[in-house]
Every structure is written in C-alpha cells, then in structure tokens.
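Pasting in a structure now, in structure tokens, and then I'll have a few things to ask.
Note that one protein chain of the assembly has been removed; the remaining protein chains are unaltered in position.
Chain nomenclature is as follows: A and B, assigned in order of appearance, with residue numbering initiated at 1 for each chain independently.
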C-alpha cells in the first residue's frame, strides 16, 4: 500500500471536495477538478501540469503492474492543458500537453500519448502503442489521422469553471505554494 | 407495444408479407392492410437535414441534390460546422499607400482606416475528427457561407465533347435510316396530292411544333480526336521499395468514394463535400391511388397531413403469455389482449380460417370504390386530354402467398364479442362498469381493452427448441367514416378480417 494520501494543490487550482483522490497527487496551477472525478495514484505519484480539466466521472489511474509495489520514483507525469472529458478512463503510461480525451473514451496501460492528440468519444485503446503528436483518433473504426496543428487550449472554459464551481461546491484548499515553500527553505 | 424488439405478433398484409402492426398502413378506401413493400413511394419534398431548409425539387435537381450551405467532412462524413476566427486585417494596398503618403503630416489622425480593424474569417471544422479546411490549405473565407471550392472534374471538357459527338452520330444514323425508309417506301398514291407536293402541310406542322421552317439541316459529321494509346505506362515510383509509408496520409476507400470524380489517394486532396439532401416521402396505395401517408411540407414539422397507420384502425393484438410451458401435442392456452383504437365499437370473432363471404364482400366494396372514383375522375376535361387519373394498372406486383406456416391448431372462440370504442375520458371515470354477462373466454375487460383466453394445441411433431407459431383469422367490424358515395353520408360498416401469426415461444422439454 502506498503512503497515505498526499495531495498537493497549487494556488489558483479548483479542486472539488467531492472528487475521489487517492495516493500522491500534485495539481499544478490552474487545474480544475470536477466533483466525482477520480484520480488514483497507486503505483507512484501523479503530477498534473498546468490548466488541466478533469470532468465528472473521469478516471485517471496510475495502476500497479502485476507484482509491483508503490514506487515513489515511478511518476506519471501529465502535461499541461489536457482535458479529460466526462466519463473517460485514462491509464496511459505518459501524457504530453494539450490532449483531449473525449467522453467515455478508454486509454489503456501502455499507451503513450504525446502532445496535441484527441481520443474521440467512446474509443477504446488497449494495446501498447505510441500516439505521435497531433494524432486524432475518431469514428467507429477508430481511424487515426494527423491534425495540422494542435488543438486550442480551453482558457475560456477554465476561467468560467473557476468562477462557477466555487459557488456550488466545496473546494479543497490549495495547500502548497511554491513561493512560500521556497521562502521557508 | 414492444419497443425496439421484434414483436411476436405479426399481421399478414394484403400482399402476403408479415409485419408487426406498427409497420402497417390501412387504406380506408380499399379497405385493406398495406405495407411498405406494396405501396407506391413518392418524393414529397427535398430538404437539408442539417440546416432544415426546404429546397424545391427543381432547385434540388439543379444543385445535384446537395445543400448549398452545408458541407460534410471528407474525412469522416460528419457534418462540418463553420468556425469563426478574428484576424487583424492587413490594410488594403491602396489604403496602405495612402497611409504612407499621409504619414508625415498627419500621423496620429484618427482616420477610420488607421484604426486597428479586425475581421471575422471563417473556416470549416469537423467536430468529430477535427478535420479543418486549413488542413488541406483552403484559405479562410470572409463570409460563413463562403465560396468553398467545388468538385471540379478534370475531364469535363473532354466528356462534353464526347457527349456531343455521340449525340450527333446517333442522330445522323437515325436520319439516314429515316431517309432510307422514306426512299424505300413506295409512294402511296399514283398521283401525289397537291399539299404533298407543295409541302404546305409539312411546313405548317413544323411551325406549329415550333421547329424551324426549314427541313432538318444535314447533320455535319463531327470530328473527334480519339484517345491515343501509348506504350509508356506509369511505372512504380522507385522509392516505394525503400520509403516507409504513413497510413495517415493515405485515404480509405470510403473517403475515396465520397469524392467519386477524382478519388484522391492522398489525404491532402480531400475537399469538403456538399451535404446530400434528404427527402420526405409520401405513400400511395397502389390499388386505389389514395394517399396513405402524406407528411407536412415543412422540414421542421414531423406531423402528417394524411396518416393512415394500421394501428389507428385495426384492433391491436398483444400476446400476454401462455398458460403452460409449450409441449408438443398438449393442449395449452394463450392470453391475448385486444385493443380497439377506433371511435366505434367493434365486434370481433376469432376464426381458424378466413371467412369466405367476407372476402367477396370486401372485393365488392372495392369494386364500388373504383366505380365511384371513375365517376369522379372521368370529367370531360380529363377525358378530352386523354389523361386518366385512375392509374389502375400501376399495380403489377404479384400477390404472394403467406410464407409463414402455423404449427399449432387453435380452438376458435365459440362466439363473437364486442370491443368497446376508445374513449380517452373513460380512463378517468370513477364508476365501475356494471358486471355484464361475458362469454367465458374473456378474462378481463376495461374500456377498449379485452384480455381473452384462446386455447390451442401445438403440433405433436414439434421437437424441443422448435418455435410454436399460432395462426388465426381475426374478423372485426370496421366503421368507415369516409363517404364512399355521394348519396350516402352516414358511415358504413364493413366486416374485415386479418390473418394474425403469433410466435408463442419455443417448445420446452
């Protein structure tokens, strides 16, 4: 069993209290975590980059391989500006920046998601593979194509959520300020 | 009614195909059941399913059945949506020049042209696969319904030449043939009449038709350059053996076929495709040419002007359950619920064979219908123009035998029973109906619904796992509210029947 929950929330992040967070998780500045989102850091710490949105019923798991145990150096690092839409399940080995995981999509272990990728709604990716930059997986046959440029970041959406969510939900307080931490040291 | 799953109760349509009642229509004029196979489908109106705009059929034909404003994604065939972006406008060249020349004296002049202007530019984007018109290098457009590139056909000119060529050749051939026949044909009279010689009548007729007065110009032989066969054929590119291919840049067969004119193999050659229109369909009875279904004209309306669904006219039979597990050769009973959808009481009897005289009656009625119709359509105007509206002979579809075979014998109900009219207000009535003397096969009755018990015996030859099919004839009285003859205004009552097949379930061991 990993160490007890150790959740670091940097300032300007909005993390709802009703979300399920287990393990060692770090949310960088500007992340938005909706209620009922689940993040499980079982095999090692998870670090979210800036401005990620994790919507309702999204599950992000850093799962233990068979026979392995908690390893503090086995970090799942998730880049910035990622969007995890409602009901997606992401167990990817590594996630870059500006990716969109659409509703009800499933990304299994061993999938490496680089940057600017879009996993379409309802698509299930299970086998070990690397998604090159700007890959878009879409449609019933889960066809892949390459976009010409990266998906725009969801700044407006984040600003809106940051305003609205505190009105209706209890939040977890940002508990880690890098400036203060530095000043303490 | 069973929803989203095949119904066990099927009605035999008058053409012999079995269908659940919700797929059947009822022609009030015949009066018979009709299904999608035995009616005549017609196109009522064209519309775009995306922008819901009604498009007249002549315009639809002109636009090749495509919407003028909506586009489909060439990549995933999803609808494209226009996206707006704001761009800082690079000032027009003359304005820029003017600005330059005017710069020394009045640099900070608040001319409107000197204001930093932004302009909305539009591009098309697919919300499913995120394809955009920028992917293939189509420049953004100033208006949302911009001039997006259309399918162009590289060989259109050649095709037109070919078409012209063949049209002339065929025409020439035809004229030569006529000429030949004319010359070959012996003169009908020894002494040609005066009009023939002067050609007066011919020119008169020609002028009436609107042709030029002259005889047809001799079609000049058209020259066309035939295609040249060449000995050099496209060789394989040398790098195909060494260069790895990127599947993402090669189109799939569906993408190619969505652009039939050029069928590109490279993803970069995909262009937005104009969205194909949809139609509203009206259905017409083949026998009596009356409309069964006629939708409202507007694309946004889902209502009908005429709707003759069978479920609004024919008693609905729902299978409730069998009393015992199905065993071959063992007497069993099935509970069936009958519902009367009409505003008139129905008298229903369940028989095991179609009543002979009823059939004749129905035919006689149909005959009567036809006579009446003839009377209406044979107005002198129509007659004189040689047009008859009653296109009776359009039905050539052969009536087929019902393929389904029943493998259980039923015990017909000993008497007929009455199914009360539908009365929506009765649902809310408090007072209980006074118990009346009911035949003993009726289990339960409420409003326009009756639950009854029908005894049957599955055939003794059936094996375990075989499906038991019951068949019976439901004879019912139907009150027709359409006036069939001018003199008789009150509704007429017909005794109709339908054959009903029920899949009761499998034999259990």
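Please note the rule applied: a contact is a pair of C-beta atoms (placed from the backbone, for glycine too) under 8 Å apart; a residue touches a chain by one contact, two chains touch by 3 or more.
In this text, contacts and distances are computed from a predicted model.
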Hidden chain of the complex, named as in its UniProt record, picked from "Translation machinery-associated protein 20", "Trafficking protein particle complex subunit", "tRNA-intron lyase" or "Actin-related protein 10": "Actin-related protein 10"
Residue in contact with the excluded chain [from B:233, B:302 or B:436]: B:233
Identified contact with the non-displayed chain, of B:22, B:156 or B:493: B:156
Identified contact with the non-displayed chain, of B:277, B:293 or B:419: B:277
Chain not shown: contacting residue from A:9, A:37 or A:125: A:125
Chain B residues touching the omitted chain (full complex): 6, 37, 40-43, 46, 60, 64-65, 153, 155-156, 158-160, 162-163, 165-167, 169-171, 174, 211, 224-231, 233-237, 240-245, 247, 250-253, 256-257, 260-263, 276-279, 281, 394, 396-398, 400
On chain A, residues whose C-beta touches the chain left out of the figure: 123-127, 129, 141-144
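Going forward, only the chains that are shown with their structure count from here on.
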Rounded Å distance between chain A and chain B, as computed from the means of their C-alpha atoms: 48
Chain A-touching residues of chain B, taken from the complex the two chains share: 75-76, 128-132, 134-135, 247-249, 252, 267
Residue ranges of chain A in contact with chain B within the complex: 118, 120, 135-136, 138-139, 143-149, 151
